[in-house]
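Shown next, in structure tokens, is the structure this report addresses.
Every protein chain except one is present and positioned as in the full complex.
For chain A:
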């Protein structure tokens, strides 16, 4: 009766009509501060917590301002696909977004490349030879996207791996930097 499929009925959000974004950069004023009052090289206050998901081997929750991310680590566990014997372990990463992560409905910008970027960031630091023949799965879910998503995901993932007891050379962290004209600021 009422649960009609959304694809058949096009809908629009009333908020986007006629909204204009205020300009952040005022070129004439060199001393402007960022909208949330931070200095150029200042990061947002962070909340990092392990043990967010009880079903996972290790997990972490990170909140950097409005960016909220949960990362779960499963493993080392059996590789599902029939793999050729390998004497090093394998790493499998996946980053996904909730439908309400971005202010606009639907996917917002496409972030399919984040999974492989997370993989590249982690594969250098995990000691793969400590879990041969098995796979470690790192899954991230971005609950709310408030900017610098990939950096928060990477930092949270390394914390989740530590919580899972996977051997690593070090904990890794990440930060996004944006360059605007001459000045550099940390996001």
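The rule is short, and it goes like this: contacts are C-beta pairs under 8 Å (C-beta built on N, C-alpha and C of every residue); 3 or more make two chains touch, one makes a residue touch a chain; residues count from 1.
Just so it is clear, contacts and distances are computed from a predicted model.
Chain not shown in the complex: UniProt lists it as "Exoribonuclease phosphorolytic domain 1", one of "G protein subunit beta 5", "Calcineurin B-like protein", "Exoribonuclease phosphorolytic domain 1" or "Auxin-responsive protein". From the set A:12, A:85 or A:169, the residue in touch with the chain omitted from the display is A:12, counting the whole complex. Among A:101, A:136, A:152 or A:166, only A:101 touches the chain left out of the display. From the set A:74, A:114 or A:131, the residue in touch with the chain omitted from the display is A:74, counting the whole complex.
Along chain A, the points of touch with the absent chain fall at residues 1-6, 9-15, 17-20, 22, 52-56, 59, 66, 70-72, 74, 77, 80, 94, 96, 98-103, 105, 137, 139-141, 143-144.
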